[in-house]
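Heads up: the structure comes next, in structure tokens.
A protein chain is absent from this complex, but the other protein chains hold their places.
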Amino acid sequence: MALINYRKAINDALAEEIMRDENVFIIGEEVAEYNGAYKVTEGLWKRFGDKRLVDAPISEAGFIGLGVGASMLGLRPVIELMFWSFAFVAYDQIVNNAGCVRYMSGGLINCPIVIRGPANGGTNVGATHSHTPENILANVPGVKVVAPATAYDAKGLMKSAIRDNDPVFVMENTLLYGEQWEVPEEEYLIPLGSADVKREGTDISLIAHGRSVLIALAAADILAAEHNINAEVVDLRSIRPLDEDAIVQSVRKTHRAVLVDENKPFCGVSAQIASMLQEKAFDDLDAPIGRVNTLDAPAIYSPPVEKLQLPNAQRVVSKALTVCA
Amino acid sequence: MALINYRKAINDALAEEIMRDENVFIIGEEVAEYNGAYKVTEGLWKRFGDKRLVDAPISEAGFIGLGVGASMLGLRPVIELMFWSFAFVAYDQIVNNAGCVRYMSGGLINCPIVIRGPANGGTNVGATHSHTPENILANVPGVKVVAPATAYDAKGLMKSAIRDNDPVFVMENTLLYGEQWEVPEEEYLIPLGSADVKREGTDISLIAHGRSVLIALAAADILAAEHNINAEVVDLRSIRPLDEDAIVQSVRKTHRAVLVDENKPFCGVSAQIASMLQEKAFDDLDAPIGRVNTLDAPAIYSPPVEKLQLPNAQRVVSKALTVCA
Amino acid sequence: MQSVADSPTSAAAEINRNLTAEQKIAFLRDMFRIRRFEQVALKCYNQGKMGGFLHLYIGQESVAVGTISLLGENDHVITAYRDHGHALAVGMSMNECMAELFGKATGCSKGKGGSMHFFAPDKNYWGGHGIVAGQTPLGLGLAYALKYKGLRGCCLCYMGDGAVNQGVFHESLNIASLWDIPVIYIIENNQYSMGTSLERSSAFKNSLSERAEGYNIAWDSFNGEDIYEIRAKTQIAVDRAHNESRPSVLEIATYRYYGHSVADANAKKYRSAQEIEDYKTNHDPLRIWQKTLIEEGVIDEATAHQLDLDAKHEADEAVKFAEESPFPTEADIFKDVYYEVDNETGSGKRGKHFFND
Partner (left out) sequence: MQSVADSPTSAAAEINRNLTAEQKIAFLRDMFRIRRFEQVALKCYNQGKMGGFLHLYIGQESVAVGTISLLGENDHVITAYRDHGHALAVGMSMNECMAELFGKATGCSKGKGGSMHFFAPDKNYWGGHGIVAGQTPLGLGLAYALKYKGLRGCCLCYMGDGAVNQGVFHESLNIASLWDIPVIYIIENNQYSMGTSLERSSAFKNSLSERAEGYNIAWDSFNGEDIYEIRAKTQIAVDRAHNESRPSVLEIATYRYYGHSVADANAKKYRSAQEIEDYKTNHDPLRIWQKTLIEEGVIDEATAHQLDLDAKHEADEAVKFAEESPFPTEADIFKDVYYEVDNETGSGKRGKHFFND
């Protein structure tokens, strides 16, 4: 298998789906001629032209609404948000139009739209540019949210997202775009709603999504090497639909859990998982579930301090040690 | 004490604060000449005139942003959203400008703005008009969120909100506007961050906010009358800051909890409370914490069916029975 | 307001000259149907048979009927929450509409949408949207899709005079012009947004539609009480969309007789009784059209009256249909949320979609 990076994996997924289905097209700021602010769409405009790659003005509400309308008539728009943080100027279009139009029409209208882009902190771009809205979006019944942690998952989930007939929001990560993983040459899909055990273990479950999975894996290495604790790492991959079975199964085995999650803590994804686990695995839990989130303040700019604000392996290890104590 | 309704209690709070501080003024759609879509500002325009009561065009992002800007210069705007659901067209202004400007300026700028309006389902106005965004707003460090359940609390919290030097979002409820409670004549404040035990009990804690508190109280009556279960009802009142001590204390006493909450379940406020409780009261809990939320779909229009979709006393009772079983 | 009903130019416009008597009568019938449907719905609302809002279109019927009469196979329609008129004008049945108001499973949206959310994609009708101006980029997207697919069509996107002050409308205008999208924004200027008069909500020089100028979009502003006028002026925009793939903004002066919604307790406070009366007497689109047809000898008083009676009867029957229809069940709450779940696809069956337990 070839080693390719997360950016290229997404780029390939987009190219393959554009070729596969004439209704697939990409709209966003700087996605065409400029090749994407983070180069995720590199080369696609050259290959597929103006119809399939469309540079938009800085009007997120306008072009996301446009995408919703176009999807109602059968197109399959893939909208790039330069940052998911910019979703907030388009929030009504996302929640009320993409999220509710099927329901309000009694199922007469489908909205096969994909909105994708990076949703992460860690690049010192400050409070307004570092939001991770997967929790608040997954709050909305009617939408789907995925957060791939590897190039392999990113490609497979992106292709499923584009083929899905419901609105799917893909949370990428600028810190992962350059990271490499093995990705098969042959076509594959990863279904929404299926978690992935990224590391088998017996003593504690580290449950995470997005880049936090890599932090959990690093923490698992430290726990194994330094503390003789064999941690299992469960990657949610998909936030909504959620593979609850996989999560519960892991905790039934390990009896302990730490949830790692870049959301701000109040009502973060890990709050939902903790809440679910205490209900469904109450008798299996030997200790309270621990959570590791971004420290609860707006994203600080200062580069060395922002590092401390985000979840990191050391904090996961400490929390795991408390939970295992 | 006089019996006054929730609407009037808020109206009084607004009037008192307008008189107390020349920097307090109200902006919103139809708040002045029309007396408010839900008549919360009734009579205020006549009493206080054009400067203090300002009718706005249908430009929520514009006038909320205006309010944030004006608050930076020392005014204390109280913004009415006709429905909190309309916050979604102004979400960026709320989260990024009201929520982050103090932080990004290193504390140089304050934003003493209040945004208020109803946030509830149950009036058959459909999916787009029935959002309850207290969970997703409380996710944002930098803002404060309160949800009064009674006229007494509404008045006291509103006055505190207006005097607070941080952005405070007040979640009202159209179904409560006409309901009456005892409210003292003399001035009083209810501090943010303090929960209220609305009913003492020993067997289970029903923890709720907003109108769900009344549902919890009704359920407590049924539990007492029909099941010999003595439920305690804790009203959060304030979502952020949150009175965790009061919650934990109640559960330490009763050892069981059901959380009632009109949010959609995924990452609802009750998910955060459950997550917190399983961590802080792990050894005190004799059973998994139960949650009762709005059934997880966009708000249905059909009047009799929407009733079923919202939390109701019967569902709380069933859940409590399971938890107590 | 001056009456334009007997403006000779618009009656003589090609698009009107070729109308058959049948077609002209159909416009009258359609307007009666809207009015009667809503009058009956209002009665039922006041009897407590429905919930939520009920925004009546009465007084504005000519706008929906006149503009929609111009549309062909690839032309589409989307509007705001004041949507009954457009729904009936595109050919939806009173039964499905009334049942929707009653919250019944037989409603056009299965009782899930209510008054603000009527839909009929099979009739190129995309709703019915409750968030002010929220539909404006959707209309743009529908028109975008037509162009993408190489179809010669357009999308009529209706909105109120208050809706022009939502930012997303402006974003949509810029994109429409920049990308040559065949969308036609129709501002139904009934002079009020809830209790706020046009002058208190919008800054403008001569008209709201003039804002289009800044985007290099063609615009027009005209009176909506006469169907000939509406058709003549709107056809220019439809041609522009069909032939040049260019957008337009049309501001059509009209008036609503009732309050903003039935819940609008102030309906008579922010405007004078005379103002309302003047519209009803001198500018009512039904009266004006009926008079025109009688003068043209296309119809007589009695036949017109019969059309009205038929409409009333149809509305009454629709109430019966609605009353006899079942409500959705509790289980129905979870249908129509996700396509993949409803259709039991692999995607719909994997993972948890609903978080009730």
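Should a chain be cited, it is by its letter among A, B and C, assigned in written order, with residues numbered from 1 in that chain.
Here is the rule we use: a residue touches a chain if its C-beta (ideal position, glycine included) is under 8 Å from a C-beta of that chain, and two chains touch if they have at least 3 such contacts.
Not measured: the values here are computed from a predicted model.
Visitor: Considering the complete complex, which visible chains touch the unshown chain?
Guide: Hidden chain contacts in the full assembly come out as A, B, C.
Visitor: Of the residues A:D55, A:D221 or A:D286, which one touches the chain left out of the display?
Guide: The one listed residue touching the chain not shown is A:D55.
Visitor: Please pick, from B:R102, B:R116, B:R211 or B:R291, the residue that touches the omitted chain in the full complex.
Guide: The missing chain is touched by B:R102.
Visitor: Determine which one of A:E29, A:E172, A:D196 or A:E244 touches the chain that has been left out.
Guide: Only one listed residue reaches the unshown chain, and that is A:E29.
Visitor: Could you please point out the subunit C residues that touch the chain left off the display?
Guide: 165-171, 173-174, 177-178, 200-205, 210-217
Visitor: With the missing chain put back, which residues of subunit A would touch it? List them for me.
Guide: Where subunit A meets the chain not shown: residues 29-30, 33-35, 37, 55, 57-59, 61-62, 85-86, 88-89, 123-129, 264-266, 293, 295-298, 300-306, 308-309.
Visitor: Pick out the residues on subunit B that sit against the missing chain.
Guide: Counting only subunit B, the missing chain is touched by 25, 51, 54, 56-57, 59, 61-75, 92-93, 96-97, 101-110, 112, 141-142, 144, 160, 164-166, 191-194, 238, 240-244, 272, 276.
Throughout what follows, only the chains that are shown with their structure count from here on.
Visitor: Farthest chain from subunit B, going by mean C-alpha coordinates, please.
Guide: Checked the centroid distances; the maximum from subunit B is C.
Visitor: Which pair, B-C or A-C, has more C-beta contacts?
Guide: A-C
Visitor: So what's the Cα centroid distance for subunit A and subunit B, whole Å?
Guide: 30
Visitor: When the C-alpha atoms of subunit B and subunit C are each averaged to a single point, how far apart are the two points in Å?
Guide: For subunit B versus subunit C, the centre distance works out to 36 Å.
Visitor: Taking each chain's centre as the mean of its CA atoms, how far is subunit A from subunit C in angstrom?
Guide: 40
Visitor: Where in subunit B do residues touch at least two different other chains?
Guide: 61, 85, 88-89, 126-128, 264-266, 296-298, 300-301
Visitor: Two or more other chains in contact with one residue: find those residues in subunit C.
Guide: 109, 111-113, 117, 129-131, 134, 167-168, 337, 354-355, in rising order.
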